[in-house]
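All protein chains of the complex are present and in place, except for one that has been dropped.
Up next is chain A:
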Amino acid sequence: MSDLDNKTIVKNGLWDNNPALVQLLGLCPLLAVSNTFINGLGLGLATLLVLAGSNASVSLVRNFIPKDIRIPIFVMMIASFVTNIGLLMNAFTYDLYLTLGIFIPLIVTNCAIIGRAEAFASKNRFLPSLLDGVMQGLGFTAVLCTLGALREMIGQGTLFAGAEQLLGSWATSLEISFYLTDAKFLFAILPPGAFVALGVLIAVKNIIDSRAAEKTKQRTNNQNISGDVITNE
């Protein structure tokens, strides 16, 4: 475990072991909040900060925690980070705080975070844990943003709507309008659209992976080299 090099950690977080596309963790906020790009980005960044903070601090205290009660302690540490993030968002991005509503405190229950604390941070040193937290968070944020952008474009024909909620009033001009309509495509904005869109994203990832695997297979066959294959954790 602890001899994972940094490159693998980065690759795991962003692609090979992406929390949303591969582990399928934290789907509740993922599906509920990804109706616009900015909502996705907001919740993604909040989750990223919590994940980095909890991973880093769990790895610092990992040797002092009795094994039997480690989960409650992890949850409390995560909860304190979430409380901090919630207060910060309340102070600096109030509109976004209102839009995301219950899903900010619910970051505590995001399985991706407790999962990383348990599976990685409790077994690794400080720096790799921090890196893992940031990368897993980035992977989660990337999926949230992609889903949000897709659903926003299909559902209401805009992109970056409400950017001022996160970036300040100058960002109002960022909003792009693709089509104007009285009849919004509600399906894409409602939860069923999120499920379908996530399914499509996972399918696309699987296609890319299987194409890549075929290519490597061909290459190894051609060169007739049998090397050690790096496996997932």
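By definition in this document, a residue touches a chain if its C-beta (ideal position, glycine included) is under 8 Å from a C-beta of that chain, and two chains touch if they have at least 3 such contacts; residues count from 1.
Everything below uses one rule, namely that contacts and distances are computed from a predicted model.
Protein name for the hidden chain, per its UniProt entry and selected from "Ion-translocating oxidoreductase complex subunit D", "Sarcosine oxidase subunit gamma", "ABC transporter substrate-binding protein" or "Spermidine/putrescine transport system permease protein PotC": "Ion-translocating oxidoreductase complex subunit D". From the set A:76, A:98 or A:186, the residue in touch with the chain omitted from the display is A:186, counting the whole complex. Listed by residue number, the positions of chain A touching the unshown chain are 183, 185-188, 190, 192, 196, 199.
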